[in-house]
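For reference, the structure is listed below as structure tokens.
Left out: one protein chain. Kept in place: all the others.
Which chain is which? They are A, B and C, in the order written, and residues in each are numbered from 1.
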Amino acid sequence: MTAQIKTEGQGARWNLARLGSMREAGLIVIILALCIAMSFASPHFLTWGNFRAMLMSFSIEGIVVVGMTILLIVGGIDLSVGSVVAFSMVVSGALFLAGLDPWTASLIGIAVSALIGAVMGFFVTVVGLNHFITSLAAMVIVRGLCLIVTKGTPLSLFTLPPAFKAIGQGSFQGVPYVIIIFVVVVAVFDFLLRRATAFRKVFYTGSNEKAAQYSGIRTKQVKFWVTVLSSTLAGFAGVIYMSRFGAATPTFGAGMELNIIAAAVIGGASLNGGSGTIFGAILGMALLSVVTSSLILLDISVYWQDMIKGCILLAAVSIDHLLHRRKA
Amino acid sequence: MTAQIKTEGQGARWNLARLGSMREAGLIVIILALCIAMSFASPHFLTWGNFRAMLMSFSIEGIVVVGMTILLIVGGIDLSVGSVVAFSMVVSGALFLAGLDPWTASLIGIAVSALIGAVMGFFVTVVGLNHFITSLAAMVIVRGLCLIVTKGTPLSLFTLPPAFKAIGQGSFQGVPYVIIIFVVVVAVFDFLLRRATAFRKVFYTGSNEKAAQYSGIRTKQVKFWVTVLSSTLAGFAGVIYMSRFGAATPTFGAGMELNIIAAAVIGGASLNGGSGTIFGAILGMALLSVVTSSLILLDISVYWQDMIKGCILLAAVSIDHLLHRRKA
Amino acid sequence: MSTPILEISGVSKSFGAIKALTGIDFSLAPGEVHALCGENGAGKSTLMNIIAGVLQPDEGDIRISGERAVIANPAAAQRLGIALVHQEIALCPDATVAENIFMPAINTRRAPLMNFRTLQAEAQKVMDLLAPIPVRTKVGDLSISNQQLVEIAKALTLDCRVLILDEPTAALTEPEAQRLFAIVRELRSRGISIIYISHRMAEIFSLCDRVTVFRDGRYVATDEIAATSPDEIVRKMVGREIAQLYPDKLAADEAPGQPLLKVSNLSDGSRCFDVGLELRAGEILGIGGLIGSGRSEMAQTLCGLRPSASGDVEIDGKPVRISAYADAVKAGLVYLSEDRKGSGVFLDMSIAANVSALDLGKLTGKLGLLDRRAETAQATELAKRLGVRMAGVGAAVSTLSGGNQQKVAIAKQLSVGPRVMIMDEPTRGIDVGAKAEIHRLLRDLARRGVGIVVISSEMPELIGLCDRVLVVREGRVAGELVADELSEEAIIMLASGVSNSQNTKQQAQNVA
Partner (left out) sequence: AENPFKCAPGEKYVMNVMVSGVEYWFPVYEMFKQAGQQFGCETAYTGTPEYDVNKQIATFDQALAQKPAGILVHPMNSDPFIEPINRAIEQGTAVVTFAADSPNSKRVSFITSDNLAEGTYAADAVAKAMDGKGEYAVLENPGQDNHDKRVNAFVARMEAKWPDMKLVGRAASNQDPTKAYQAVLSLAQAHPDLGAVFMPEANSAIGAAQAAKEGGGKIKVMLADVNAKILDMIKAGEIYGSVNPNQGMQGYMGFMLLWLAKHPELIDPMNDTKRSGANGMSVPFVDNGFSIVTAENADDFYWDKYLKRRGTKGIEE
């Protein structure tokens, strides 16, 4: 039978053919093509400095993307991430200003974010609302909480101890900690999502919740915890932003959700659940980032930037789609 | 057979029981309850001036909601509506400033909006991208076009002839034309969506696209035209905004999409397609509007407004959901 | 007799105003295969869902080995050793066959990481018992009948005491069914108790030890198979005698009329090749073949539901170009899908809306408005004719039992008054009585000049109903059997290609 042959041939080992058949291959090619074109167009593009800059610009958001992708896979969505990022900053910042050490303050900030996720999870699983409307309400409520805590003014955390600031601003052997943290988070969750038993249930629940239930999976629990995870990662990102900017801005991250969701969707996540990868989502983020910074490097007029950016985005996802469809 | 009896009992005529069994009953009750509470809390609430302000604030957006709801029913989504509203304004405005009469200019503005819808429809149906990513790209591109046309500065259309300005600013027997147009558009599309054969296909396509194909429905055509309709209505709204504001602002409507989608979802539209009503979506819009304006009337501190608004929203949709679920 | 492994007493269940089960009693002995019979909508699946923890009873008791049990969810049922193969396929389309098969095990797995290699090897072993479906395939890419096999394989992995099979063979052909029966017998010999739901009497009598009949949500009787007969069971189910299972065929002297449908050279380049067929007025043409032989794809290609590479189609002697299904419908050619849930019905829409989906035009008034009165009338009329058990035509199709959903799908085809109907597994999940009714209806239509093509995996149906049967193998027409040649052996031989008699090949060429 052809079937068996195929199964044996495709061992667990990596090889080029397998790489080519990955969902992400198209995106990789497109990003590489853009990078090559850019390296001709601008002498500054292919420099470590520029790469560092691009990586820095999306690595903290990348942590949020991880949570969003997992949530999309389970069939959910989270519009509140921008607000939660800000709230985590604001809570940690306010506690620090109130005299707590910044590490404990940050842990509390993250815990509070997780709690917000738990409340959303409650409304989704127990009350039975959908993720869209629940997280929309949460987005508004949590943004409101930011205003209440800060009275509308950014908290200046100038006095944060250097050890804490180092997370966001320092580097190890020339590689910023932020990038290291980002890579670790992405690698860990990408691995877990592909291999961990617990995370497989996320796919099953998102693919067909009923079928998952019939297999004994407590899909509500799965959805609950994924919702908590997404908020927790947003909270974690908030703390790193705080360390990087040395400030806690109540308006921070407004509108961020769209970018985050776009990255995940470009990377292959479906809004209907059941599919998506962390690696793809990060590539989606990278694509958006490369395009944005290329336009600045090329000194395109601000009036034209949006238009060109949108067109490149549309072209890229179309090509990716066609490449992928050909294969399927 | 019980079946027959019930069928005969449910004539085309309205009756209270039928009203109670409507999907929208819960929302109506919630909005009424809020209004009654508010009329005790503030002497200004139950005044024509306040109602006029609330109606005016959502009637033009209400036209956009109509298109979005139909698009959601077919299983799509449109993130570009805010940009298209602005572009329609900007194109009509620029043409008017270039010497065209405002009516022709407006028609062209609406036609251009329809064209944008057609391009999105092309990418969705022919290329095969999803609505989310297509309309996200369109949102960015069209916003860019607004900036290019206006060089970023609002066009002042002070010289628009009074007859044209009257659409947005005038009234008939004390009722603003804007409100009249809104009511007519909503009534017409609500009726069509419930009764017209063409719109029934929208429901089939959104409910189960494959089954619709297996019923001989050209689902791609359906999706295409609904996408065009959504953009066209956004363009129409843009022209009315232009008349109302006497200006064409390139940044207008940024972020509008979330509010619009939220209204439709609160009103019972599903992001997975197949269900939704115009009437429900407009009630959703009304709910958001009543909550917002109540907070202002009650003189709630700005710090607290968002938080309270979000909580009321969450409570309202929870109650609606539970009322509805009890029935089902 | 020893304590029953499963004992149901006084179980009732309502869905709103509909009483699906009323005071049901049922008992399952250790190591028996117990058939459950009843008309569509009698409440069989509802009871099984209660036993498997999917639904909660309104009242009544469940005892497992004499102990009262509350089965709060499917996981609880699994812990009690109850496994259910659902009538409606419920698999995760984005996951592989292997993962679907072992999903319950993955759910309870302690180890933090998956071991895909072992998983796949194990899954392939289980799968191969039924059919050699590669387990790395995504379930969403499988045909509906292969999905059904995956469902069964999934249940076989459970270490269960009670296995429930809810119409497992509805979409299976004889060889797969036989493999399943062998497995069932093997399980019985290991002391596992099995509840077997089917509308196929032959299966019940060859496989089961006892049979229980439900009617209208009530318990009617339980008998030893040895002490009863198909006729008696049918009488208990339906409450009357069914005189004749299949309608009369075309008599030998009744020559079929002019050609209604003529197909030549139809290929899609991947799954069907060089197909030719001719359908004449008055006859019912059957199409047989093994699972995955490409019958469905052949029909879908013909109707414009899949792209075709070549082929000419004539309807009523006139050539028609079919590039989309809408063209076919316009030309009077309709197709009933084998995948009821996926492409046959709109689950969350009303019965009336489902019935009218195929031709809205005739319900549309001058202003482009839908005549809802006419829509209701049409649905009511057809539902009555097919005996759909429902609350009303305004009810969502999702509230119907499987067989009744199938009737709605058929009603949709009938609503348009087609010239030619291609029906893919038309009586899938339909009870004996209704089936005879539908067969009579099809024969009636044929006599009135409507072309009927029936694709069926159920051999008796092909033999009992059709005047002529084409057998398909690997996407090609392998041969044709006319009325007096029709037998199970003949069909199987052609379908599996074991016979290489000159004769068959000759015939195949003639047809092509």
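FYI, a residue touches a chain if its C-beta (ideal position, glycine included) is under 8 Å from a C-beta of that chain, and two chains touch if they have at least 3 such contacts.
Being a predicted model, the structure only gives us computed values, none of them experimental.
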May I ask you to name the displayed chains that the omitted chain touches in the full complex?
A, B
Option from A:Glu24, A:Glu61, A:Asp78 or A:Glu257 whose C-beta touches the chain left out:
A:Glu61
Tell me which stretches of chain B touch the chain missing from the display.
44, 47, 49-50, 52-54, 56-57, 60-61, 147, 152-154, 156-158, 168-169, 241, 244-247, 249-252, 254-256, 289, 292-293, 296-297, 299, 301-303, 305-306
Where chain A meets the left-out chain, the residues are 42, 44, 47, 49-50, 53-54, 56-58, 61, 143, 147, 151-158, 169, 244-247, 249-256, 289, 292-293, 296-297, 299, 301-303, 305-306
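The rule we apply is simple: only the chains that are shown with their structure count from here on.
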Of every pair of chains, which is linked by the largest number of C-beta contacts?
A-B
Can you compute the centre-to-centre distance for chain A and chain B, using the mean CA position of each chain? Integer Å is fine.
30
Gap in Å, rounded to a whole number, between the CA centres of chain C and chain A
44
Indicate the residues of chain A shared as contacts by at least two other chains.
none
Listed in rising order, chain B residues that touch chain A in their complex are 79, 123, 127-130, 132-134, 136-145, 147-148, 151-152, 255, 258, 261-262, 265-266, 270-272, 302-311, 313-314, 317-318, 321-322, 325
Residue ranges of chain C touching chain A (in the complex, touch as defined):
52, 54, 73-75, 78, 84, 86, 90-95, 99-100, 103-104, 106-109, 111-114, 116-117, 120, 124, 132-137, 154
Complex contacts: residues of chain C adjacent to chain B
17, 305, 324-326, 328-330, 334-335, 337, 342-349, 353, 357-361, 363-364, 368-370, 372-373, 376, 380, 383-384, 390-394, 412
